[in-house]
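Shown next, in structure tokens, is the structure this report addresses.
Only one protein chain is missing; all other protein chains are in place.
Chain nomenclature is as follows: A and B, assigned in order of appearance, with residue numbering initiated at 1 for each chain independently.
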Amino acid sequence: MTDPGQAAERLLEVEGLTIVLRHRRRPPAAIARDVSLHVNAGEIVGLIGESGSGKTMTAKSLIGLLPDRMEVVSGGVRFRGRDLLDGGDPGRVRGRDIALIPQDALHALNPVKTIGWQVGEPLKVHGGWRQRRIATVVGDLLERVHIPDARRRAGDYPHQFSGGMQQRALTAMALSMEPPLILADEPTTALDVTIQAEIIDLIGELRDATGASFLFISHDLALVSSFCDRIYVMYAGEIVESGTTDAIFNHTRHPYTRALIGAAPRLAGNPERLPTIPGRIPRPHEEIRGCRFRERCPEAGAACGEAPRLETAGGNHAYRCWYA
Amino acid sequence: MRIAAGTPEAMLLVAKNLSRTFRGGGMLRRGGDVRALNDVSFNLAENQTLGIVGESGSGKSTLLRVILRLTPYDSGNLAFDGAEVASLTGTALKDLRRRVQPVFQDPYATFNPRFSIGSSIGLGFELLGEHRRQDVREEVRRLLDDVGLDPDLERALPHELSGGQRQRAAIARALAVRPDLLLLDEPTSALDVSVQAQVLNLFKDLRRRYGFSLILVTHDLPVVGFMCEHLLVMKSGEVVERGATATVIGNPVSEYTRTLIDSAPEVSGTKTQPVARP
Partner (left out) sequence: MIRRLNWRRYGLVVVTLPVVAMVFLAAALAPFIAPYDPFELDVLMMLQGPGADHLLGTDELGRDILSRVIHASRVSIVVGLVAVAIGATGGTLIGVLAAHFGGAVDSVLMRFMEIVFCFPAILLAVILMANLGTSVLNAMLAIGIIFIPGFARLTRAVAQTVQRQSFLEAAICLGMGPVRLITREILPNVIGPVLVEAAVAFSYAVLLESALSFLGLGAQPPEPSWGNMINTGRGFIDQAPWISLAPGAALFVTVFSFNLLGDGLRDVLDPKLHD
């Protein structure tokens, strides 16, 4: 599985990852099915899909943070060639090698601890640093994410920060151990466009300054298309299309990707009605024969009763559809 | 602005120099007073759509709450159908309540968790007092159907619905009293693109059918591009730009509007990193 002509270091490699949710009365349901993806050093990779498609759980499984009844049943996750699933404790890489900026900023911070204390927490856990040194580093970190008057505001409690500032504080926390890979789970969803642009800028800045890689999870195609190098499109637990941003948006193969792109309104020149995707995403336990998008797919045909395999269209571009 | 040429009588809503200041100075507050609205003026004609955009904290929600009379304004004038909103009492106030309806952002808090969806939507009919009990149920089912929901969902509790379904139900509740003006506060920002497209189309369909005016608050410029003929840009409680949507987006006059437009990412295959505020 090597890409010819790609010299960049393979930082993260996920192969055939399947996550299931165990249930007392039902058979286990697949949350992620045979997910393969990779992130190269210095790359910003997007992971998009509707709510409930399994983006968050895929990201969490990489650092061993799956909820109670979920587990990885097959597949492999390698970080710099080291196996994270077999090698025992995935918690070891958490924070140090791979950091997560969690989805819900407003609930991710502890309301009774200061921002500075929380941002410095990973340094205490992983680095065992002294208090004075931590305070200096925390100040630098908050400055780096453009918190105004960072050193003083480190003493603030979360409720004294606006939503955007809280989100940036979480980003600072993820950066504290200077991890080579950061999983950013919808870090801008609650923010207005100008602050969103700031966070996106910051991510680009960090990549340029430290060579860090990002897996950027979002359901906002417009956003992802504006700054990611490559994109994975996820639907009902499966990767249905992947490729460079240009390939995904200008040479779209998969009907689902096409539908998603069409559904987003534009600044100008909108049609009278937005194209929509009928129906809804299937729940993980719903058994579906053939292509998982079939019931909603405008292009479905006779072959779709059989589950399509991932095909390559040259280069990095791959898709999972019989008629693409 | 085209509508500015109309006579005030043809206007559904006329705001002149509206201001609202929240008094600070509690023990834990630092900054003191917050000027949430500062000399805001605009008009809205019948059957018109107006989008309001602006950064977080620029006073968009406050403006809607002022129009709904959920919070008072300190100075300026606000006339709904020719009558000053602040001075409405009795039946006139009841009339305003019926004719102006909100749809809020948070799809989770928008229904009372203890009651079924149907019972919450039926409330509007009951308060109107024009229907018998049996008819209310029929009307509720018809409305649910109108907003593209299964009528049997009338018996569902709010937590049993998805975010998109709940937002549709909230629209049904607002439509029950046949409003003339719908105020939407970020109605789709908690939803997926695909669900957002359905809800936005629904607004357009329903507007064609029921013919109401609409004010839409959002931080997503393309949504306004799709939904609204007119656009109002706010910053720190002030209106910095207003006009026809196409004109403003194509030819922004104020610096701030330009930044907003530049920061708004658009679907495209080329990386065009959104521009951050300087």
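Everything that follows uses one rule, which is that a contact is a pair of C-beta atoms (placed from the backbone, for glycine too) under 8 Å apart; a residue touches a chain by one contact, two chains touch by 3 or more.
Please read these numbers as outputs of a predicted model, since none were measured by experiment.
K.L.:
With touch defined as in the header, list the contact partners of the absent chain among those displayed.
P.N.:
B
K.L.:
Where the complex has a chain not shown, which of B:58, B:110 or B:259 is the residue touching it?
P.N.:
B:110
K.L.:
Out of B:34, B:86, B:156 or B:177, which residue would touch the omitted chain in the full complex?
P.N.:
B:177
K.L.:
Looking at the full complex, which residue from B:124, B:164, B:252 or B:265 touches the chain that isn't shown here?
P.N.:
Of all options in B:124, B:164, B:252 or B:265, contact with the hidden chain holds for B:124.
K.L.:
Using the document's contact rule, name the residues of subunit B that touch the chain not shown here.
P.N.:
Residues of subunit B in touch with the missing chain: 68, 70, 94, 97-98, 100-102, 104-106, 109-115, 120, 123-124, 127, 159, 170, 173-174, 176-177.
By our rule, only the chains that are shown with their structure count from here on.
K.L.:
Any idea which subunit A residues touch subunit B in the complex?
P.N.:
50-51, 162-164, 191-198, 200-201, 204, 219-223, 225-229, 245-246, 248-250, 259-261, 263-268, 270, 272-277, 280
K.L.:
Which subunit B residues qualify as touching subunit A in the complex?
P.N.:
Touch list, subunit B to subunit A: 55-57, 162-163, 192-198, 200-201, 204, 219-223, 225-227, 246, 249-250, 259-261, 263-277.
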